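Apart from one protein chain that is not included, each protein chain of the complex appears where it belongs.
Up next, chain A:
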Amino acid sequence: MLQLNHVAKLFNPATPDEKIALFDIQLHMKPGDFVTVIGSNGAGKSTLMNIISGVMKPDTGNVIIDNEDISHLPEYRRSQWIGRVFQDPMAGTAPRMTIEENLAMAYARGKQRGFSLGVKASKRKLFREHLSRLGIGLDERLHAKVGMLSGGERQALSLLMATFTNPQILLLDEHTAALDPARAELITQLTESIVREMNLTTLMVTHNMEQAIRLGNRLIMMDGGRIILDIDEERKKDLTVERLLGEFEQISGHKLSDDRLVLG
């Protein structure tokens, strides 16, 4: 489904600040895979997301979705395959537009945007159905401006907008990190049920070790721009936070450092 072959990315090449952001990344995901990604600060997690979504282009290597090499496509062209939820709840929605207008824009993903009405009666019905599945009452507030919603509500809406058109790949970039624990838990549960129901191929960056172990069928760990640990479903079943930290230290030779790391 998603393949990254020998992907490398340098920041500030040929300057004193040169940094290897990604080094020879090999990642193959099967359809329906739900991979969680953890790693220390500057390990390359966000760069990995940006390379897949097309915000950045790899220096070498290629990105393949559904056997199609998309390395050269700009971000807006890739979005037909990729749904994405950002860490910042403000990033995934347009605040001065209404909930239904935001959903209409998400609905138009991968389609030619023309002069037909963005929100029609038929679409409104569909939007209301989807919103009611979130179970937080947004289906009653279709005409509310998104800027009036709380961070948790906005993130739930972002998640719905990223998924309800059934993307081939779902990218979650620490999408619960900016929320308080109760709301983060709600978004995590919503994520889990949406991904399971729609069988979405998902890549989720998280700094929550417990969440990384609990969710998904595969876990990868990054350090210094490399994937240093790749744990499949079998081994993931009896993984604990302590064993994961231990393995990290053994392989990388230093302690896992992430100032926002949550152990669980």
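The rule is simple: contacts are C-beta pairs under 8 Å (C-beta built on N, C-alpha and C of every residue); 3 or more make two chains touch, one makes a residue touch a chain; residues count from 1.
Basically, contacts and distances are computed from a predicted model.
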item: Name per UniProt, for the chain absent here [options: "ABC transport system permease protein", "Glutamyl-tRNA(Gln) amidotransferase subunit A", "SbsA Ig-like domain-containing protein" or "Amino acid ABC transporter membrane protein 1, PAAT family"]; value: "ABC transport system permease protein"
item: Residue touching the undisplayed chain, where the options are A:Gly32, A:Gly61 or A:Gly118; value: A:Gly118
item: Candidate in contact with the missing chain, chosen from A:Ser79, A:Thr163, A:Thr188 or A:Thr201; value: A:Ser79
item: Interface residues of chain A (partner: the chain not displayed); value: 53, 74-77, 79-80, 82, 84, 86, 90-98, 101, 104-106, 108-111, 113-119, 136, 150, 152-153, 156, 161, 182-183, 186
